[in-house]
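One structure, pasted below without further comment.
Only one protein chain is missing; all other protein chains are in place.
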Amino acid sequence: MTNNIISFPHLGNYSIPIYYFLSHVTKNPIKIAPPITKKTLELGSKYSPDFVCLPFKYNLGNFIESLEEGASILLQAGGGCRYGYYGEVQCQILKDLGYDFKFVSFLDDAKLNPKTIYKALKSINPKLSKIRYLYYLTTTMFMINCLDKIENYIRLNIGFEVKSQSFKNLEKRMLSDFKKSKGVISILKKYRKYKKLFKSLPINKPKNCLKIGVIGELYTSMEQFSSYFIEENLAKYNIEIKRYTNLTYLLIKKQFNLKKLLKKARNYVTYELGADGLDNVARTIDLIEKNYDGIVHIKPFGCTPEIGAIPIINKICKQNKMPIIYFSFDSQTSDEGIKTRLEALADMLKERRKK
Amino acid sequence: MELIVGIPRALLFYKYKDLWLQFFANLNIKTVISPKTNKEIIDKGSSYVVDEACLSLKIFMGHVDHLQNKCDYLFIPRVACLNKNEKMCTNFLVLYDLVKNTFEDCKILMYNVDVENNEYEFDGFLKIGKTLGFSYFKTLRAYQNAKKYEKEKRRQKYLLETRKLRSPHLKILVVAHSYNLYDDFVGKPILEYLESQRIAAICSDITTGDEKVNTSISHSIYWTYNKELMKIIEDTLNHIDGIILISTFPCGPDSLCNELIIRKIKSKPILYLTCDNNASDTGIITRLESFIDILKYKKERSTNDQQYN
Partner (left out) sequence: MQKCYLGIDIGSISTKGVIINQNNDILYSDYIWTEGNPIDAVKRLLKSLEKNFDKEKYQIVGVGTTGSARKLIGTILNASIIKNEITAHAIGTISKYPDIKTILEIGGQDSKIILVEDKIVTDYAMNTLCAAGTGSFLSSQAKRLNIDVKDFGNIALTSTNPTKIAARCTVFAESDLVHKAQMGYKKEDIIAGLCKSVALNYLNNVGKGKKIKSPIIFQGGVSKNIGVKKAFESLLKKEVIVDENGHLMGALGVAILAQNEKEINFDFNITNLNFTTIGVECDKCPNHCEIITIRKDNKLIDAWGNRCERGAIKN
């Protein structure tokens, strides 16, 4: 059992903390799925149900590529919407394709929490002690939080870098460094080091630059490949980007946030809307209050919770004259089309500023 | 002046119409129900939501649109959770707020069922009673009476559908959410066609009560309604000749559940139909025809085999 290779689907840069976590709580070799490419999506789409949402296809593609490279234990999480049911269907599809593997879900009764994760890990590593598990769960959360803080800084400033690719290159270096973390002290040291390094990268940022908030569904927000690197492409037009969704938010803050969200959105929404629907309504209001120049809403095609929330978001934006554009990503979305829309958005916002 | 409550003939109406209508009747409240779904209702409904929303939601919004000036209160149920550890499609969660924001001038009757947050069915009715000015006991009596009525209706329905399982004709289980199965634009034409071909079409909404069910088809399924559908497939599988799955484009839960059903149920032929507001009837009829032919052929062959043996 301990020779079996463990793998899991990608979720942006979070494969690094997940790798770190698994390598300390199991004795098995861990394999990060091969980087997402167009091939991943093609593979995933080929074996996916007709109108399932895009993240399912990416996840399935990741699994197939991992299995092809020798993985034999696959991990899946989820929650909120259909995401929680991905696992069983993906497992069935892969079995029907003839792969031999063990499928472990972090979910139990559609819930994801420290207890269910522990239960899942025990099935791989029966000797895992609670103390060891809790320690590494905490350090992993800490690492996720550190990465999220640095990523926030990157989004605010990457559009103004003086030397092209300087942010990207440093980010790559940082991730491979974090992958080798040991305990909480080594994570903290790395965080401090890279925070300093990022702050020392030269930028040319005017005081009142254009500011855009990116809201929407969680996978397309966090896995940049699936949104055709929308943040990077937007930033290129000298725009500061704000994004609310990250793992720190989803795993920790969201648990305590419902009341706050309902209060913020009280003029429009009375109840929770499912998945991140209410969150995005509240974020829209927040961005308007903070005088942002525009909003970009992203989601996979057919994402039900967001579809329910969009008419409400649209109404709020219209009442407050807030420009918003929507992207619905699909396996056939074209690169060029997205760039055209983003360029037009940047032009429009610049013109509005002039007035 | 007499108070009128408008009820959209869409989504959960088909599942709870006995309970709801009887409850309002017990309180002597006049209700108006929107007409059967037609093309105009769908077109109207489509204009209120995103193009890629599922057909069932578009239909619902069309019905609300129809009712907006014809009643004092709109009855918009928000059913977020029916059993602990189970979920509903998020569309049911947004209905109230979606309607509230879309039809700003309408008054909405609050009805919220969210068992996970300790809001049970009766709490929902209690809120209605309060809004309309009825005492706790009056509401309770109306509810208990309506509940009894609903139970009896469900029992009758159960007998009716299970009787079909003993039919000498071809027996097909038609699996769909009740709001799709009985909608005049989605499932109804299919049921009528099957009937015209002298086929026993067993409808999938034959739960006897509100109890939580379990199914061996899927171990992690958490959508209450899809779970019930899987359970019925499991229960009737040995008595039927084939299964028709009907879904509306692009239904979230169905996209995964129906895939799993098709992959797991290998003993009976399955036809999967997806309805879109664009799909033409002829395409569906063609596919139904050939599916029935296959089933007939299969049945004949198996009876022949039995004779030989």
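Per-chain numbering from 1; labels A and B assigned in written order.
Methods note: a residue touches a chain if its C-beta (ideal position, glycine included) is under 8 Å from a C-beta of that chain, and two chains touch if they have at least 3 such contacts.
All figures in this text were calculated on a predicted structure; none of them were measured in a lab.
Student: Please provide the labels of all shown chains that the missing chain touches.
Tutor: A, B
Student: Which listed residue (B:Ala10, B:Val50 or B:Val113) would be found touching the missing chain in the intact complex?
Tutor: B:Val50
Student: Just one of A:Ser176, A:Asn320 or A:Thr340 touches the chain that is missing; which is it?
Tutor: A:Thr340
Student: Determine and list the chain A residues touching the chain excluded from the picture.
Tutor: Against the left-out chain, chain A lists 34-35, 37-40, 165, 229, 301, 311, 314, 318, 321, 323, 325-326, 328, 330, 332, 336-337, 339-341, 343-344, 347-348, 351-352, 355.
Student: Could you pull out which residues of chain B are in touch with the chain that's been left out?
Tutor: 39, 46-47, 50-51, 276-280, 282-283
By definition in this document, only the chains that are shown with their structure count from here on.
Student: Roughly how many whole angstrom separate the Cα centroids of chain A and chain B?
Tutor: Computed from C-alpha means, the inter-chain centre distance equals 35 Å.
Student: Touching residues of chain B toward chain A in the complex: what are they?
Tutor: Its residues touching chain A are 48-50, 52-54, 57, 78, 80, 85-87, 89-91, 93-94, 96-98, 100-102, 112, 218-223, 249-253, 255-260, 263-264, 274.
Student: Can you check the complex and tell me which residues of chain A touch chain B?
Tutor: The touching residues are 49-53, 56, 81-82, 84-89, 92-93, 96, 105, 107, 109-111, 268-275, 277, 301-302, 304-305, 307-312, 315, 328.
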